[in-house]
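Each remark here refers to the structure printed beneath this line.
Removed from the display is one protein chain of the complex; every other protein chain stays in position.
Chain IDs A and B follow the sequence of writing; residue 1 opens each chain.
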Amino acid sequence: MSVIEKTAAVVTPSEARQSADAAAQIERREGAKVMTSWQTGRAARDARIAAGAGLAHGKIVEAKDATRLLEAVIRPGDRVCLEGDNQKQADLLSRALLAVDLSRVKDLHMVQSGVVLPEHLDLFDRGVAKRLDYAYSGPQSARIARMLFGGKIELGAVHTYLELFARYFIDLTPHVALIAAVSADREGNLYTGPNTEDTPTVVEATAFKDGVVIAQVNEIVEKVPRVDIPADRVQFIVESDKPFFVEPLFTRDPAAITEGQILTAMLAIKGIYAPYGVQRLNHGIGFSTAAIELLLPTFGERLGLKGLIATHFALNPHPALIPAIESGWVRQIHSFGSEVGMDEYIRARSDVYFTGPDGSLRSNRAFCQTAGLYACDMFIGSTLQIDLQGNSSTVTTSRIAGFGGAPNMGADARGRRHPSEPWLKAGAEADPDSPAPLRRGRKLVVQIGETFGDKNVPLFVEKLEAIELAEKLKLELAPVMIYGDDVTHIVTEEGLANLLLCRTAQEREQAIRGVAGYTDVGRRRDRNMVACLRERGVIRRPEDLGINPLDADRSLLAARSIKDLVRWSGGLYSPPSKFRNW
Amino acid sequence: MEDLNFQHRARARAGGTRQSAIVGVVASGNLEVLVERSLPDADCALEIKTAAVGFGEVWSAVIDDFVERYSPGGLKFSINDGGARPDTVSLRLAQAVRLIEGNGQ
C-alpha cells in the first residue's frame, strides 16, 4: 500500500484511478472470498475498441471520422502517445485530436518523443492535454518555454530518447498510441518505410499492455512492401489524404559551411580521430560535423587515414556523408531515422545501410540509440552553451529544445564491457595509475564549436542558462544535455582541450578557458596555467597539430553545394526543394 | 555603428613590397580589411567601423594578439565590419597580412 500511496501523489488522474482500482483489488483479495479480476486492462481495451468499431469498416476509418474515432476510444486523463518523432509526424491524427469535444476527451497526459508540430502544443492551449513527458522539441522550443512559464503545461520531465522509451515499458505506458505509417493492407499490416523511427517501440509498449493503436497511413494497398508492424498490433487505420509530414532535419548545405567550421573540423580529424583511431562513431547534426564529413575524402585522404577512421556509424543518412561513402571510407551505417531525398541513394547503397527485403531503409531509433550508446567509441557534436566544468546544454531561458539523442550518444556507457583501442586509450589517459585489467575504458565525448555562435553569442559561459531555467520553473534537475564528467574533449577554432588529461577541477577549468578564445570566459584565463597545460599537451593549438588556420579554405570541402552532393551521388540523391538552387 | 581606433608598436616591418591589399566583404558576420603600407616601419594602426556596438574590449584583445603574432610593422588596416565574430576578424587580419606580404598579385 505504501508504494501506491507514494506514487499516487504525483500521478495523473488516470494513474490515480488505476491505483484506486489496484487498491480495490487488493482489498478484494484480503477479503479472500470475492472473485478477483486480473484482466481489467484487457476488458478496458476491448471496451475502447468496441466503442470505435462502429466508425470502422474492418479496421479502416475514414479521415473525416478521425475525430469521432478518437472521442470514442480515448478517455479523459489517458496517457496518449501522439507519434511525433524526430522527423516523422502523425499530423492528421494531431489535427483530429485537437478537434475533440472537450466534454469527452480532456486532460490527457501526452507521452511522445517529439513535440514538433504547432498542434502538439495547441492541445495544451485548448485543454485537450494537460501533462507532458517528452524528449525533443526542436521547432517548438521557444513556444514550449513560454507555455511552461505560463503554466499551460504540467511538465513531467524532458528525457533522452532511450529514457522515454524505457519509461513506456515501466511507468509511462500509453493507453492509446496514434502513429504514422507509409501504407497498410486491409488486415492492418503496416509498412513504416525508411522513417520507421520510433514506431516499433511505441507499438510494442502500447499493444502488449492493453493499449489501442491507431495508425494514419498515406495509402491502403493490397500488399505492403514489407511488414514493419504486424496487423494484430493495430486496431484502427485512417487513410490520410496527403503523406505524413517529414522534416529534413539532417541536411546541412555545404554552401553555408564557414572557414572557422572547416578549421575546427581539421583539428578534430588530426587531433582526435587520427590519434585514437576512431572507427565507430556518431556525429551530431551541426555544420562542424558536416565539415568533418566533407573533409574525409580530401584532408583525411591526404593524412592517409582512409580505412583507419570513420568506418562504422550510428547516424541518420546525412547527405554530407555521400562523398565519403562514394570514396570508400564508410563501411556501415545504422540509422535512427531517414532523411528526405535520400531514399533512392540508400536503396542503391545497401552494402552501407540497413535495408529490408523490399530494398528501402529500415531505421529504428531505439536500436540505433542503443548502438550509439554501447557500440560507438565516440560522439562528436555541437551545443549552445558550455560551462567551466564542461557541462553543456542547448536549453536557454527562452528556448527548451529538449535533448533528443545527444545525452545517450554523449555519455559513457557504464555497462559497456567490450574493449576497443580508442576506448582503452581514453580510459588510460583518464586514469593512468589503475591496473589495466580493472580500468574502465572511456567513450570519447567531443564537443565541437566556434567560440561565438550566431549573433556573437558566446559558446562558453560561467553559468548555464539551463540552471536559471530550472530555478525559475522549480525543476529538481537542470536540463543539462551532456554532463561535464562525460565530456572528454572540446574543440574550437582556438584549439583542442583534452579533459581526460586534467587532474584537478582547476586544470579542467583552465583547459576550457584556454580554448574559449575571446569570450569573457576565455579572456579571464590564467595565462601561465594555460601555457603550462599546452606544454603538457592538454591544450593543443592549430600550430601544435601542424595546421595553419589560413589553410582552412572552402576548397578543401569535397562538396561545396547541395548540387555537388547530387553529383557525387550519381543523381540518386534528390534534395527537397528548400535546398535547391536549380 | 561604432568607430574604434588602435595604434600599436610592432617588433618588425611586415615583409613584402606590395602597397595595398583587400580581403573579405561587408556582410552579416563578415568584414572587409583594407591593408596599406603607409606607416613608419615600427608603427601599426587599425581603424574600425563596426555595426556591432559595444565590443571594444574584444576588438582590443583580438588586435593585441594579432600584432603580437604577425608583427605588421608599417601597415595601416582599415576595417568595415558587418558584425563579424572575433575568430573571423582574426582570420581576415591574418589573410590580409599574407596577401600584402606575398609580392606581385
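Everything that follows uses one rule, which is that a contact is a pair of C-beta atoms (placed from the backbone, for glycine too) under 8 Å apart; a residue touches a chain by one contact, two chains touch by 3 or more.
Convention: contacts and distances are computed from a predicted model.
**Q** From the names "Response regulator", "Malonate decarboxylase beta subunit", "TRAP transporter small permease protein" or "Cytochrome bd-I ubiquinol oxidase subunit 1 apoprotein", which one matches the UniProt record for the unseen chain?
**A** Options "Response regulator", "Malonate decarboxylase beta subunit", "TRAP transporter small permease protein" or "Cytochrome bd-I ubiquinol oxidase subunit 1 apoprotein" narrow down to "Malonate decarboxylase beta subunit" for the missing chain.
**Q** Which parts of chain A are in contact with the chain that was left out?
**A** 255, 297-298, 301, 551, 553-558, 560-561, 563, 567, 571, 577-582
**Q** If you put the missing chain back, which residues of chain B would it touch?
**A** 1, 20, 22, 25-27, 30, 32, 34, 36, 49-51, 78, 80-82, 104-105
In this text, only the chains that are shown with their structure count from here on.
**Q** If you average the CA atoms of chain A and of chain B, how far apart do the two points sit, in angstrom?
**A** Averaging C-alpha atoms per chain gives centres 43 Å apart.
**Q** Please output the residues of chain B touching chain A within their complex, sorted ascending.
**A** Touching chain A: residues 52, 55, 57-58, 61-62, 83, 85-88, 90-91, 94-95, 98 of chain B.
**Q** Spell out the part of chain A that touches chain B in their complex, as residue ranges.
**A** 258-260, 450-452, 455-456, 493-494, 517-518, 523, 549-550, 552
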